[in-house]
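Quick one: structure below, then a few questions.
Apart from one protein chain that is not included, each protein chain of the complex appears where it belongs.
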Amino acid sequence: MSELSSLLALMIFPGGLALLAAGLLYEWADRKLVAQLQNRLGPRWFQPLADTFKLLAKEEIVPQGVHKGLFWGLPVVAVAAALTAALYVPLAGLNPAAAFRGDLIVALYMLSLLTLCLGLAGANTYNRFSVIGATRTLTQLFSYEAPFMLSLLGPALVAGTWQISSINQYAAGNTWMILTQPVGFVVALVGLMGKLELPPFDAPEAETEIVSGALTEYSGRGLALFHLGKDIELVIGLTLVSAFYLGGLTNPLAFLLKTLALLLILAVLQSLFARLRIDQTVGLWWRVGALLALVQLLLVIVLKGTGVL
Amino acid sequence: MEEQVQAKNKFVVPIGPQHPALKEPGHFEFTVDGEIVVGATVRLGYAHRGIEKGCEDRNWAQGMYLVERVCGICSHIHAMTFALGAEKLANVTAPPRAQAIRLLVGELERIHSHMLWLGVQAHEGGFDTLFMYTWRDRETVMDLLEMLTGNRVNYSANVLGGVKCDVTDPIASEILKGMDFLEQRARYYLDIVSTDETFLGRTRDVGTMTKEQALRIGAIGPTGRASGLERDVRLNAPYAGYVDFPIKVVTEQGGDLLARTLVRVKELFESIRLIREVLDKLPPGEISVRMPRRVPEGAVVSRVEAPRGEVLYYMKSAGSDKPERIKIRTPSICNWATVMATAVGHKLADMPMLLAGIDPCFSCSDRSVKIVRRDDEQYMTWEALRQYGNGFYR
Partner (left out) sequence: MKIGVMINDLVRSLFSKPATEKYPFEKRPAPERLRGKLYWDPAKCTGCQLCVKDCPSEAIELIVLDKVNKRFVMRYHIDRCTYCGQCVENCRLECLGMSSEQWELASTKKEPFEVFYGKEEDIQELMDRLDHASATPQNRRD
């Protein structure tokens, strides 16, 4: 019986199909919101789904000189990593499908694995745009990863546990941590944008410079899988940030409202700025982001040590 | 190619002929060291259409519509330069009202071109929101042009000897209403491009060109004016209505992308001011005079300030109803060198903005192609040309 339910959890809900559907819908919501902010119409609700089907149906062109195994395998690993990470987060406000002590670290590394796959996929080809895209992807990974992690560790320290579901419960029972740790929230949100390579942090896939960055050589199934991976990452990222900072996710309605509110903020931020050059991105993260997150973290540790929290 | 690159341990990033940054074909090779550009070359010639030769095969009126299609954005400018030149050859002067309307359409077109450019520049810098808003507001001026002339892009406002479309009172009041809206929006855009820190981060101190450099390379139009060159055909050699309605030249001293942006946005205000003045003091009278079909023998140079800089036409007539020779020099071709001169030392990410910064028009650039080889001679006999052609296509 428990095998059946774990299988269900993996394939249908909360992992697998439900997550893919949620990812596509959130991508649509994001695009629609950005379009609305830019005073245009935006895509219809099934557009991301239609794109995915179209890509899956297309022939996948494997360019000369690539490692075939890697070219085929990396997208699969990327999606698998994203799907695995989803098992530990409170999707739809329900208890995570799996939980153990320290699963926060695992979930974060699973998400980084996706970006790593993206970088490797770019470096795997001879395409110049891909190679530059891969370099930028990995550079960006190194710049946002530390501040993003530090910003998520703040709530974890306050809750006294590194288990996502426990932090979620703690957050639900206490003051919203957006109020107690506002800096952490901002860093986490902007870090999420860096992770998802959303504008203004879209230098790794800046179409006016390097076409499509690391994914330039991907055409069919691989591209679809990478896109799905990104969509899932979006849902997971939104879930994590809202669970930690917006008072926890305890029921589906709260999940929907909080993640969509967060998505709206993301959409506004996306359309508000010009793209940052990769050197500006790195500078911003290490000079400002990491420092702020570190100060916040130290403050939390000190306060915790003195018994205020 | 590959071996060369490997041997020199250089990494060449090609931009174009097909590339998302460029909406027209042109080929640029940027040699990069990491993200830093250490070398840049340009190759044009993908959009050569033989317009100059085509003109020789058409009569004067037909030729005007052909040159109107040299560039999709400054279509009126090209037709006006052609018409002014042909009128000068034929000793015909278009009536003052026609000249003023030519100016009016020209300035409306300048607004449309500069707003288009601002959107493109924002898009190259990844600022899609600004792109969407400028292009939305550009619709206003496009609609005005459509209402005035009857078409949104190829206005065909000129005929030889004057213009086709007259400005009536309702149209004038509509234009003035549009100008009020555009002035308010232009002020807003000026605020954005001069204060938004993310956009400034992409434009300030990028592609800086000193006045001396600009003079040496021969930069013209807003690109030159951004480096402090006070050059504008509208002021230096007034034509059409600019004799009666002088302009104030907008210059900036910075020479970087920011200065180029500011020059263009500030020119919007100047155009709006001029349009208001023209509509206020529109000379009465006819809008066209008769033009002979056969144009007397002679040659003339006609110069006009397009949104991108100076357009120059050399026109020669042999006394027939067809031109003997038309030579077109468009502003984009003069400004390419500025990109190549300023590219080195910047980041690869700056290249699209730098390319777009001169407001390039690739189809404008491709008037003629000359492939220079080692043993090439300046002139070819007909027989040699035939043999060359046969050999080339074998």
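Some observations on this one:
To keep things simple, chains are lettered A and B as they appear, and every chain counts its residues starting from 1.
The rule we apply is simple: a residue touches a chain if its C-beta (ideal position, glycine included) is under 8 Å from a C-beta of that chain, and two chains touch if they have at least 3 such contacts.
What you are looking at is a predicted structure, and each value in this text was computed from that prediction instead of being measured.
Looking at B:Val159, B:Ala186 or B:Ile333, the residue that reaches the missing chain in the full complex is B:Val159. With the whole complex as reference, residues 58-59, 61-62, 64-66, 68, 129-130, 133, 136, 139, 143, 146-151, 154, 156, 159, 164-165, 188, 191-192, 195-198 of chain B touch the missing chain.
For chain A, the residues touching the absent chain in the complete assembly are 35-42, 268, 271-273.
Quick note on the criterion: only the chains that are shown with their structure count from here on.
Put simply, the C-alpha centre of chain A and that of chain B have 44 angstrom between them. Considering their complex, residues 11-14, 19-21, 32, 35, 122-130, 132-133, 136, 196, 198-199, 201-202, 347-352 of chain B touch chain A.
Contact residues on chain A toward chain B in their complex (touch as defined above): 37-40, 128-129, 132, 199-200, 202-203, 206-211, 271-280.
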